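A single protein chain has been omitted; all remaining protein chains appear in their positions.
The first chain written gets the first letter, and so on, giving A and B; residue counts start at 1 in each chain.
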Amino acid sequence: MSTNGSVIRIIIDGKEYLSRSGVYLIDVARENRIFIPTLCNISGVKPRGACRMCTVSVNGRYMTACTTPVSEGMEIKTNTPDLHDLRKAILEIMFVEGNHICPVCEKSGNCDLQALAYRFQILVPRFPYSFPKRTIDAENPLLVKDHNRCILCKRCIRTIKDEQGRSFFAFRKRGHKLEISIAHHLKDHLNKEIAQRAVDVCPTGALLKKESGYNIPISERKYERTPIGSEIESLKQSVIGDQ
Amino acid sequence: MKDLFPDTADELEIGEIAYQDTMIDTVNAIIKKYDHNPTRLMDILIDTQSEFGYIPPPIVAQISRTLNISIVDIEQTLSFYHFFSAKPTGKYTIYLNNSVIANMMGREEVARTLEREAGCKFGDVSADGLIGLFSTSCIGMSDQEPAALINGKVFTRLTPFRVKEIIRDLKAGKRLDEAVVEGLGDGANAQPEIRSMVQNNIRKKGPILADGYKAGEALKKIVKMKPEDVIAEVKLSNIRGRGGAGFPTGMKWEICRNAPGEEKYIFCNADEGEPGTFKDRVILTEYPKMLMEGMAVAGYAVGAKKGILYVRYEYTYLQQHLESIIEGGRKKNYLGKNICGKEGFDFDIRIQFGAGAYVCGEESALIESAEGKRGEPRDRPPFPVESGYLEKPTIVNNVETLCSIVKIINHGAPWYRSMGTKESSGTKLLSISGDCKYPGVYEIEWGFSVNDVLEMVGASDVQAVQVGGPSGTLIGPNEFNRTLSYTDLSTGGSLIIFDKRRDLLKDVVMNFLNFFIDESCGSCSTCRNIPVFLRQKLEKILNARGVQKDIEEMLEWSKILKASRCGLGLTAANPVVTSIKNFRSLYDKKIQHGKDYDSNFDMLIAVKESCDAVGRVPQMS
Partner (left out) sequence: MERKKTIVATASLAGCFGCHMSLLDIDERILSLIDLVDFNKSPINDIKNFTEYCDIGIIEGSCCNSENVHALKEFRKNCRILISLGECAIMGGVPAMRNGIPIRECIEEAYMNSPSVKGHNPEMILPNDPELPMLLDRVYPCHEIVKIDYFLPGCPPRADLIYSALEALITGNEMKLPYEIVKYD
């Protein structure tokens, strides 16, 4: 195995690329203008592989691109018909698992989950809607947590801590009862800046800021005209060494 | 089942052990015992739960303050494990196993009797706070079901009559010990440290279970060898992991030995949770010295000084026994410093108990759990051998693997390879349960056919065999000539036998689906949901509302689980997939033919609530 940082060759979708070993596959792909969909990954934050959207085939095995560091000789397929359908299915799972009523959601048009569904042109999920009974937690003075829209991607859990490193968010229970709880006892430590960050990392409308809303006019929303991922696909090719 | 983790504090009904300020002192002492170390949160919670019977919010807040971690970080662990509770679960907490085998052996009647005698439903606590009734996944007693845990004590072969007696005794104020009247089990089960009614049921002994094992023999041998040579011997034996996954043990050790870092760990995975498996229980009871010697050998080979024996909560009745064996090992210098006089060979073991989570049998989830966290499997790479417990290189080996290693060291790799088949060397312990005359533990050489096994255990009129537990394969008679080996029917050793009386779909497949739904950690979107969808489909089919398309969709949807992180998610649809593959006619018999769509919608059910609300009889047209 090559040591981390050395220049290696990998094959993505039949084309050879140079990269540095140890870099996460999803980042290598992004640098090379290949979009691999994800809902839980945040560049620069330790990955978790929670949403499974970035599943790719690595030497014939399915692995998540966000948690897999590249190494010499890897053969990666990012978009076979099977992977395409798998991702579509995962998105559909998320839509039926929660209560995603886009017409009444402030995040509509700027929501990553919805944008991916647009990109995959999901017209109806293949799974039955579960209409779970979920609550809205508005106890925090700055934030609203709408559990109906939470896809349990763990982004808020992984990124939002207080000055002592204590968690504001954590998982609670397990399996299909899994949910995210909020540390209300730390509310004095959650300032406006942290609250904004929490809202920004949330891929759906599950975390929203209080006392403001619908700031972006309908025609100017993020995914109105351009599909999610096109910003990556249109990037200029990066040069090795720039990373 | 009633939620043990209420959403709001108002839902808490404080029972017989009301929250008191003195509890704070107790919990402070517990936290001190674990050096205020947040990675020992599991132990802190286990001790707290066992002290009070539940862990109420003020206690959680106190642990949070003392360890300076967020309340939600404590709750995430607390709410993950089945045997932790945020509210009182009764002075006597009864966990009745709900595995498929328990059901086959008469659980239903036992459960109804329990409810009647205790005066409360499952998921609830009796009004006087005396008895709490709960269901739990397989507790490792499949050879003596129906079985239950009462305050951690195992009660096996329950009957309605016995249940009446037990509840009567508990109501009369007798101690739990006094409620055990059948006498004690065989072997070490009867010893003072265990005093349990559990039977070993060892039916066939091979080289591992053979009599005449002398503790320390392997250690005395290896201290004269270089660690590399120990690994070479293990590699030569060709032994593969006995937990089910079958990774070559020697290779695992070698990678760990070569991994950079001074501090390394040896874990023994004694979290056997696969329904139908109980062979590790027997080893922990009868051969714990061999197991710990195996851990020390592993420690010597890879250069680890610390071992952690991770034991499932269901086996806490063996705690004293295991601790006294460890203490005995230290006295004999088989554990501790300069083991067997070898300068620098230090190795010691601590026991880590789980708290009820099947997924912790997955090695990285087991490590997470031992670090005080939720048992969520990690993303790999890195593998535990590179970065495991506390991010140090870590070996996780199965109980049986470590015992086999001791025998390999004692008798040599060629001896070991002379048993079994070319690709699957040595022997395997089988946990046999279900419809047969002699359920129990059998040590066989790899290469036995299922037919051989069925003959051996006295099974007749067999409809199907579940090989490898719910995550394995359901096979029918036309496959009983297949052999148990890594190249054919690979198994962690559980074989559950179903005769022709059993309804495979209703009793078996549905039970296994419920098991996976209950035990999913929930981290992957796939594993959290697909088994729930499959259950809906199977319910529809069992209700005679299914159509051909439902079967096809079950197979299609099952494939989505391949995007899951760990073995649980990857195999969670196996009950459905293998039963459709091998018992298709059972499904075909239940579905509606000549119909391509059925919504499963039922108007009478759908309007019931609103009609009740306004006091109206539904008019169907």
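Here is the rule we go by: a residue touches a chain if its C-beta (ideal position, glycine included) is under 8 Å from a C-beta of that chain, and two chains touch if they have at least 3 such contacts.
These figures come from a predicted structure and were not determined experimentally.
Contact with the undisplayed chain is limited, among A:T38, A:Q114 or A:S181, to A:Q114. Checked against the hidden chain, the listed residues A:V7, A:V45 or A:I101 yield one contact partner: A:I101.
Contact between subunit B and the absent chain runs through residues 596-597, 599, 601, 603, 605-616, 618-619, 621. Interface residues of subunit A with the unshown chain, by the touch rule above, are 95, 99-105, 108-109, 114, 117-119, 121, 123-125, 128-129, 131-134, 224-227.
In this text, only the chains that are shown with their structure count from here on.
With centres taken as mean Cα positions, subunit B sits 33 Å from subunit A. Within the complex formed with subunit B, the residues of subunit A that make contact are 47-52, 55, 62, 64, 67-69, 86, 89-90, 93-94, 96-97, 126-128, 130, 135, 151-152, 154, 164, 166-178, 181-183, 185-186. The touching residues of subunit B, counted against subunit A in their complex, run 3, 5, 7, 61, 64, 68-73, 75-76, 79-80, 357, 374, 379-381, 517-526, 528-530, 532-533, 536, 553, 557, 560, 562-565.
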